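These notes are about the structure you will find just below.
Left out: one protein chain. Kept in place: all the others.
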Amino acid sequence: MDNSIIKITDLHFSYNGLKVLKGVTHSFEKNTLTAITGPSGKGKSTFLTTLNRLWEDVPGAALQGCVELKIAEKWRDVYASSMDIAALRRMVGMVFQIPNPLPMSIFRNMAFPLKLAGVKEKDQVQAKVQEALERAFLWDEVKDRLHSSALELSGGQQQRLCIARALILEPMVLLFDEPTSSLDYQAAGMIEDLLVSLKESCTVLMVSHYLDQVSRIADSRLELADGKLLLSNISR
Amino acid sequence: MMINRDKTFKTALFICAAASALATLLIFGFLLVFGLPLFKGGQFFLLLGRPWAPGQGMYGFLPMIAGTAAISLLSLVVAFPISLGVSFFLHSLAPAALGKILKRLVQFMTGVPTVIYGFIGVFLLVPLIREMFENGSGMCVLSASLMLGLLISPTMILFFSDGFAAVDKKYIQAARALGATRVQTLLFVVLPNAWRGLMTGLIMALGRAMGDTLIALMIAGNAVNVPSSLLDPARTLTSHIALVSAADYHSMEFKSIFACGVTLYLLNAAAVIAIRRFGAVGKDKAHV
């Protein structure tokens, strides 16, 4: 049975004339954690943004090829003109290298994506916020100060908040761009555990610099080199 | 629905931007249309060089051009050295606290109403000039230039300072490491690399001097003739516009103010284009 959820065919991507991806073809399986490694500055993060079309906000970038997503058992072209970008980004969440909570309270940060999606009922919002924070192992630490500023949290807490914020939309796919590289090893360890637990509900793609991290948590490793994705083995 | 709202939003914003830009063209259009009779057959250029004698049917505004040129250029002469000195001071010589306060004062000065400069000019500077030179009323090119120099100094200082601050810190570090004093660094490293800021500041200040109405109107005397000395009264293009209150909208006298308006508009547009060519430094920080 075909268990894949993302299918990429002959994907080319260039940025200001610089070719970053030169014909990438790959499919990702459901409920797996795939790590993407490779030399820095060669477009690993950019590759992630081709899946949620976030690169389109960057001037000077151009894309060719096909990215498909299996939504409700049907393959849908991500770049079709009928695709609602906002809806796509709710299905394909992203977490960045540097935690980026918005300058508002913890609760408002969590409720923000719901607000964007037009969810208004207070009870529902409350329940979803709590559930997402619990899934991100953050609830116990912040339940007493939901209304204080998110910027007062520690780096690791901020990153878990950002993950929880992405989870609240119940995405099918979660993209992580070096999620631990701005954190100390304790905080990073917590995020790693969290990533593994996320596999139950989502498909996870993660850019990472650390091969030891990859060997600890990833199901497979893809090396981005010379514009191609190569399946590489994981040394355990 | 969401996409529709986005489109409406974007269109609304575009209309605002287009309308604002249109105002720029509309102003020029109005001036042209109202001054039209004067522009027909190249008369405009004749007017530039002719004297003003409504009695004899002559509506040249040479005197006003001369007045504007004399007063604004002189005010630059007054303001430039002071501004250069103050921006030297602010950049590397001032004790930290004093520098901070002075910078704030300079920023505040850009917001002091020009009518107040004019008012103090009338009651403080003009009597002083009158007594010093014992000649005429004291309402003259010199008084207006001094006051105007004070008005435009803050503008110049802020642009100069921005220009100095934009010079790469690496160069300064290198010079200091080679044993250059603060002043030497300023003269041999900062100043030569800040010419853009200097030019921008000069042009902006000139624009402000040419465009100011109240100071010249209140203390330059407003006589319609080409001034021949610092103590002569003069009338600028701006005060000429302010002073004409012709009841008859069809008189040539009335139309001449639009020719003055066109001249001022074009001079300032030229200044703006010149600054854009230079690649302005810190353009948006001019006020605060």
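For clarity, chains are labelled A and B in written order, and residue numbers in each chain start from 1.
As a working rule, a residue touches a chain if its C-beta (ideal position, glycine included) is under 8 Å from a C-beta of that chain, and two chains touch if they have at least 3 such contacts.
Assume contacts and distances are computed from a predicted model.
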Please identify the absent chain by the protein name in its UniProt record; candidates are "Phosphate ABC transporter membrane protein 2, PhoT family", "Sigma-B regulation protein RsbQ", "cytochrome-c oxidase" or "YeeE/YedE family protein". "Phosphate ABC transporter membrane protein 2, PhoT family"
May I ask which residue of A:7, A:44 or A:90 touches the chain that does not appear here? A:90
Among the options B:140, B:220 or B:264, which residue touches the chain absent from this view? B:264
Of the residues B:38, B:66, B:86 or B:141, which one touches the chain left out of the display? B:86
Of the residues A:4, A:31 or A:100, which one touches the chain left out of the display? A:100
List the residues of chain B that touch the chain left out of this view. 2-3, 5-6, 9-10, 12-14, 16-21, 23-27, 30-31, 34, 81-86, 88-90, 93-94, 102, 104-109, 111-120, 122-124, 150, 153, 157, 181, 183-184, 186-187, 207, 210-214, 217-218, 238, 241-242, 249, 257-258, 261, 264-265, 268-269, 271-273, 275-276, 283-284, 287-288
Chain A residues touching the omitted chain (full complex): 52, 54, 57, 85-90, 93-94, 96, 98, 100, 102-105, 108, 111-113, 115-117, 149, 165-166, 169
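Here, only the chains that are shown with their structure count from here on.
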Counting only Cα atoms for the centres, state how far chain A is from chain B in Å. 54
